[in-house]
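Single-structure report; data block below.
One protein chain omitted, others in place.
What follows is chain A.
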Amino acid sequence: MHKTPLLDQLESGPYPSFVTDLKRLAATKPQVDDLLGQLERSYKEKITHWKHGGIVGVLGYGSGIIGRYSDLPDEFPGLEHFHTMRINHPSAWFYTSQAIRELCDIWDQYGSGILNMHGATGDLIFLGTTTDNLEPCFQALTHKGWDIGGSGSAMRSPSCCVGPARCEWAMYDTLEACYELTQHFQFDLHRPSYPYKYKLKFSGCPNDCVAAVARADQSMIGVWRDDIKIDQSAVQAYAGGELKPRAGATPYDKLDIKADVVDLCPTGCMSWDGKKLTIDNKNCNHCMHCINLMPQALKPGSERGVTILIGSHAPILEGAQMSWVIVPFMEFEPPYDELKELTEKIIEWWAENGKNRERIGELILRLGMRNFLEAVELPPVPQSVWRPRANPFFFWKQADFDAEAAGRKYYTTK
């Protein structure tokens, strides 16, 4: 066993230690011992010892495997190849112990036995195997009903929040939508043919538990557009302190409905006279704050659907972007054909116009939102901007003059 005096210092303390866990596996898996040895070197030298990836994969796929090689293979022979396999996770990361055991059996046989539960995009990660093991491991997986996920310039494994499986705020079936779209884009997920990565994330409500607005090229966030349902007696129970704010998960004993709810409402659309809570729903921007604080008294409305937003990604390259609203409300039921069609149109425009490694959000900035909206046949709507432009430098197209001549307004497509 390699000596790891620096890593050993990460075995103390109350939070679960990955070092302690890896050491147990290192007792039977020499490559894990080598991994700890190399990591110790990195801790000492403050530099990584992984080489730039290489192109490895399974037959017929161009994605799902990340090649990884140590730059110290003589010292740590178990790490000469140590590739990652991304396993497409089930919607909302539900498992049975039987399923996890099956996956563990496969990974103990064909790889290092190290997992990430889960990777940044959502996949279950098998961390560390050799090139020879990739194809047999993949076949063992598919014979048990599992497949590998996306990587590179491809559709990435979509992910979703817990949704209607366990949350009363799910405005649509995030699990089914995620599954349906994943299946629909299987070919594109496994065969990189896009300018760059494309991520889909499904959050059931504006609390956005999977960070769709920040981490998905195309974000689907649940929304309602009618009235918040109020149970006035439960509101009284919050006011009286029988019900605790935010389902009990705060340091505060009692909700002050005026100070904590009404005065913090971002649109000022609520009032409270000490007996009755009133909401001017026409002016509600469905931020979820009041519902979060009083889950037993307030529920989202019944006219439910999804908002589609586009373009978010981390700062590489043009600076971080958050997704922009392009469709404020879409009715959203299986098999989600409208979303599939829209997604295909978006990808087609991007594939045609995008430069190598240009995300959809960057392309829209480069070519203009109007070009994008026209290409995917979406009308301009005020919900898509915070505020209109402050300069007079706008373009006119022949289509605008045609609309004008036909007696139509510019701001509609009809």
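Note that in this section a contact is a pair of C-beta atoms (placed from the backbone, for glycine too) under 8 Å apart; a residue touches a chain by one contact, two chains touch by 3 or more; residues count from 1.
Basically, contacts and distances are computed from a predicted model.
Peer 1: Considering only the chain that is not displayed, what protein name does its UniProt record carry among "Metal ABC transporter ATP-binding protein", "Sulfurtransferase complex subunit TusC", "Protein-export membrane protein SecG" or "Dissimilatory-type sulfite reductase subunit beta"?
Peer 2: The UniProt record for the chain left out of view names it "Dissimilatory-type sulfite reductase subunit beta".
Peer 1: For the chain left out of this view, which of A:V56, A:C269, A:C287 or A:M369 touches it?
Peer 2: Selected residue, touching the omitted chain: A:C287.
Peer 1: So one chain is hidden, and I want to know which residue out of A:I65, A:A92 or A:V327 touches that hidden chain in the complete assembly.
Peer 2: Counting the whole complex, the residue in contact with the absent chain is A:A92.
Peer 1: Would you mind spotting which of A:Q186, A:S302 or A:Q383 touches the chain that isn't drawn?
Peer 2: Residue touching the chain left out of view: A:Q186.
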